[in-house]
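Here the complex is missing a single protein chain, while all its other protein chains stay put.
Right, chain A next:
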Amino acid sequence: MWGIVGQRACRHGSSAMSLQVTRPVIHALRSFSTAAKEMTVRDALNSAIDEEMSADPKVFLMGEEVGEYQGAYKITKGLLEKYGPDRVLDTPITEAGFTGIGVGAAYHGLKPIVEFMTFNFSMQAIDHIINSAAKSNYMSAGQISVPIVFRGPNGAAAGVGAQHSQCYAPWFASCPGLKVLAPYSSEDARGLMKAAIRDPDPVVFLENELLYGESFPVSAEVLDSSFCLPIGKAKIEREGKDVTITAFSKMVGYALKAAEILSKEGISAEVINLRSIRPLDRATINNSVRKTNRLVTVEEGFPQHGIGAEICASVVEDSFEYLDAAIERIAGADVPMPYAANLERLAVPQVEDIVRAAKRTCYRSSSLAATA
């Protein structure tokens, strides 16, 4: 919701149509006139980690370049100077080794934040994330708790090629014992990072490199050091009544843009920001579909066995009779990410793809098969 207010406030009304669109926004701005501070996702993450490290001496940070270099993406800027080398540790390029060390430290009661430079490198350490961290609480019948956070950028960046662009949400979200979070806005980043650090179980925190520099308005409540978002609760970013669009991370921005385009064509889309991939907020998604009767799932990753597949199954299981159209699944292309810019653009979902899918569910355009 704040993202929409921010975006609309920037648009200059030049036609009667957009005046009608912006009028409620001006009204909203007047009501919330005290909450106008903007914050980048990078600063949101940095401040959240800083505040949690300050509040709890057991929290420490480790990863490649997190200390002296101030963070590969500057997320951990200033933390080495503030907390010293005992709590902010630069590791060698040894994901399996340092992830194991992080999990072992968590076994003993510390609260590590382990950074992967990108989640592509988490595959080097995935045995420790799954077998050593996720499953230990169950295998030990509750004796061993693993309060660890694995964080880093996930998904496609720009032009980094096949080995540096994969989305790992489906892999981690399928594993019992893990919690998987994917923030979109600065409010999400702050609230979910704090929740992740405070959580007694292992949390995989999937950020997005292209969102780090984006600014979002944040209220005074969000800026408070006690601010925390609940894990397992999705957020309705934009209310609507004709079609539900679910998305997470960068795709939330695309879904909101698609909703804007759709509203001009008379289709009112409800955009759900998942925030939590595991546990998935099945209740919010199903309640929304029961209201709109149509669903489009959006994700950046590969389509097979993806997040959209799980959401489709959930809706078919819980709300089958409410569906008025087949569920549309928008995902990345089923190929390793190409390098050439035009191919890369074709390999990730674009706003037009979401708009077309939403229209298909509303029977506003012919099906894919007919247009092929």
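Quick notes
The rule is simple: a contact is a pair of C-beta atoms (placed from the backbone, for glycine too) under 8 Å apart; a residue touches a chain by one contact, two chains touch by 3 or more; residues count from 1.
One rule holds for everything that comes next: contacts and distances are computed from a predicted model.
Set against the options "Dehydrogenase E1 component domain-containing protein", "Cytochrome c biogenesis protein CcsA", "PIGS transamidase" or "Protein Iojap, chloroplastic", the UniProt name belonging to the omitted chain is "Dehydrogenase E1 component domain-containing protein". Touch with the chain that is not drawn comes from one residue among A:106, A:149, A:234 or A:256, which is A:106.
In the complete complex, the hidden chain is touched by one of A:42, A:128, A:151 or A:194, namely A:128. Although one chain is hidden here, its contacts on chain A can still be listed: residues 60, 86, 89, 91-92, 94, 96-110, 127-128, 131-132, 136, 138-141, 143-144.
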